[in-house]
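All protein chains but one are shown at their positions in the complex.
Chain naming follows the written order as A, B and C, and within any one chain the residues start at number 1.
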Amino acid sequence: MTGIHAPRSAAWESRVRDSFAAQAMMANMGASLGEVAPGRVIIEMPFAPGFTQQHGFLHGGAVASVLDSACGYAGFSLMDDESAVLTAEFKINFLAPAAGDLFRFEGQVIKPGRTLVPTEGRAFATKAGAETLIATMSCTLMAVRGRGLSG
Amino acid sequence: MTGIHAPRSAAWESRVRDSFAAQAMMANMGASLGEVAPGRVIIEMPFAPGFTQQHGFLHGGAVASVLDSACGYAGFSLMDDESAVLTAEFKINFLAPAAGDLFRFEGQVIKPGRTLVPTEGRAFATKAGAETLIATMSCTLMAVRGRGLSG
Amino acid sequence: MTGIHAPRSAAWESRVRDSFAAQAMMANMGASLGEVAPGRVIIEMPFAPGFTQQHGFLHGGAVASVLDSACGYAGFSLMDDESAVLTAEFKINFLAPAAGDLFRFEGQVIKPGRTLVPTEGRAFATKAGAETLIATMSCTLMAVRGRGLSG
Partner (left out) sequence: MTGIHAPRSAAWESRVRDSFAAQAMMANMGASLGEVAPGRVIIEMPFAPGFTQQHGFLHGGAVASVLDSACGYAGFSLMDDESAVLTAEFKINFLAPAAGDLFRFEGQVIKPGRTLVPTEGRAFATKAGAETLIATMSCTLMAVRGRGLSG
């Protein structure tokens, strides 16, 4: 499963990059878009002390936030020009503490539905050069049309 | 279902308040502990422009982060003095945009298991004096003993 | 939260009962509709030895199946005459073994959206006269229109 699909908008990449740039929370976290393909998005982020929990690791909610954006933009990259993207729900499993210097978040579309778009995400932490899978996400997006929301 | 149960630690409330105070992300978001009872925790937070998504609402991940803390501390309030709390997984459903001036997050324990503690969370937004349910969470916590983590 | 809402179809109750009667799996399990209200549905079922797991309790999937139907018909009771109901996703937490003589499954709508309908379910087991909460479900339904599916 590659997560690569045919885009419905010729401007899919700029739509993704412009919308990501408008997410104040991602900028605040120091998260940046990496590789972007139709149906697949990577976000990277260095360790951020302002987003930690009580043991000094990244807060699970911080991991979930970036994975939600990765899944959301993976889905948004396949939506048409009239659609905004909303997250209907997601589930996240935490596999290991979010300890490391650098974090990578992958979102990919499982099925490019016209209204509902199921996606999956994986988060990895790099510490001393070794990468560990720290969380998996299952996320349902909804394409919303004609409500005046810019993507 | 009240979410009120018998605590296993005499110091349950200070354990919850001290651990919450150590979550840098909650302070960064402007989130503060409200009412705390054994098995039930409330967190409040004003609108925070640094934690928004592309339409100017609170990011779904921000909502998830505070709900995760509300559920986590609801569970931690019932754990014994030897236990730290970890989130094994959570699922969140988004019901309405996180638009408003003030947000309230409730976490409560469904079953006070010794190792696994299932909890539920609800997030509400207040706008122009009216409160709306914006998200529901189902979360599984794990009590971790003897690993040298302070709660 | 009562789960009671205004129905969109005058025939909501017969639509629910007729569709439930068409679910071969529910009949096969011995499950029957109990109280039905707009946005809220109860299903009951005696212990069924043909639907057990390796320890002799009801299989978690059997519990999930009836909860899915309870949530599905709670949502379907609020849909218009043109809509069929599909389950987009659900999550279930298991709190106790499904041991007992009689089981009760409650489904209720959290928000009666026109396209997506988030619902919640609770499953209870009665053993020696005492009722125990054995599972909770969070379920997202989708109203599907004009595809020739009868509800």
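One rule holds in what follows: contacts are C-beta pairs under 8 Å (C-beta built on N, C-alpha and C of every residue); 3 or more make two chains touch, one makes a residue touch a chain.
Predicted model, so just to flag it, every value in this text is computed and none were measured.
Engineer: Given the contact definition stated above, which residue among C:12, C:90 or C:103 touches the chain not shown here?
Structural biologist: C:90
Engineer: What residue numbers in subunit C mark contact with the hidden partner chain?
Structural biologist: Spelled out for subunit C, the touching residues are 19-20, 22-25, 28, 49-55, 59-62, 64-69, 84, 86-94, 149-151.
Engineer: Please give every residue of subunit B in contact with the chain that is not shown.
Structural biologist: Subunit B touches the missing chain through residues 88-89, 91, 115-116, 118, 138, 140, 142.
Engineer: Name every residue on subunit A in touch with the hidden partner chain.
Structural biologist: Considering the whole complex, subunit A reaches the absent chain at 91, 93, 95-96, 110-111, 118, 120, 133, 136, 138, 140.
What we mean here is this: only the chains that are shown with their structure count from here on.
Engineer: Taking each chain's centre as the mean of its C-alpha atoms, which one ends up farthest from the centre of subunit A?
Structural biologist: Most remote chain from subunit A, centroid-wise, comes out as C.
Engineer: At what distance in angstrom does the C-alpha mean of subunit C lie from that of subunit A?
Structural biologist: That pair's centroid distance is 32 Å.
Engineer: Give the residues of subunit A that touch two or more other chains, as numbers and ranges in rising order.
Structural biologist: 88-89, 91
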